[in-house]
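Apart from one protein chain that is not included, each protein chain of the complex appears where it belongs.
What follows is chain A.
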Amino acid sequence: MTTLLTVDKLKVNYPTRTGVIEAVRGVSFTLGKERLGIVGESGSGKSQTGRAIMGLTPKHGIVTADKLDFNGIDLINASAGERRRLRGKRIAMILQDPKYSLDPVMTIGRQICETLRTHEKVGKAEARERALAMLEAVQIRDPQRVFDLHPHEVSGGMGQRAMIAMMLIAGPELLIADEPTSALDVTVQLDVLKIMDRLVAERGMGLIFVSHDLRLVSSFCDRVIVMYAGKIVEELAAADLKHAQHPYTQGLLNCMPEIGQNRHPLPVLDRRPEWAA
């Protein structure tokens, strides 16, 4: 398998008045054309890792790494312009809530066309054609109608499909999905996941799936990285989840209430300081 992305000792620091906050503390992994899940609680640094790869760390944050390589491009030393050309074209990101991540004053169709025309030389008519085809690919029933709607006029599930369409239209090689279904209803979640599953497989992309839901991630991905306090505590194949060694991973697995299980009280995480060491 060819390596798409190499991350070696990635660190993200935020200097503040009261000291440096170490959001990510030396994360290393490689990614081929596969699906990698990054799991952890809020504050574990999972989203910060995704954002650093995408180049979306806020200005006051400091990103360092021994190596951050995407297809031979050194992302750490790349210029802002170079990163901008990558973003949306070769690396794309799906965010959690379509209510906030879509432009509220632009129609859905225009936003998708804008992404396409930023990265490729295509005429208006062709952009429209391709945007409509993409909307159809994410299983929007009436693409012509949805094309001219504003984000507030569509449901959360529809908005997230539009977001996926927008992110995939330029044909990225790497897709980072940050909690793509957490803001959606349970019934809609499955539909959106199925669409993502199919498109990622058909188009042969690498996928980084960031979520706090360990079960969801392991059912979707080939490999799972578990993060705690900015570090990787365990890395395992999704199929081996049952044999997870680290107590934190086991805790995350066991804390969800399930239908038909009678566990009162639910097991909770006993966070130990040595995990963060």
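Operating definition for what follows: contacts are C-beta pairs under 8 Å (C-beta built on N, C-alpha and C of every residue); 3 or more make two chains touch, one makes a residue touch a chain; residues count from 1.
Everything that follows uses one rule, which is that contacts and distances are computed from a predicted model.
Hidden from the displayed complex is a chain whose UniProt protein name, among "RNA polymerase sigma-70 factor, ECF subfamily", "Glutathione import ATP-binding protein GsiA", "ABC transporter permease" or "Indolepyruvate oxidoreductase subunit beta", is "Glutathione import ATP-binding protein GsiA". Here the missing chain is touched by one residue of A:L36, A:I164, A:L214 or A:A229, and it is A:L214. Checked against the full complex, the one of A:I108, A:L193 or A:V210 touching the unshown chain is A:L193. Counting over the whole complex, chain A has residues 41-43, 156, 185-190, 193-194, 197-198, 212-216, 219-220, 251-252, 255-261, 263-269 touching the chain that is not drawn.
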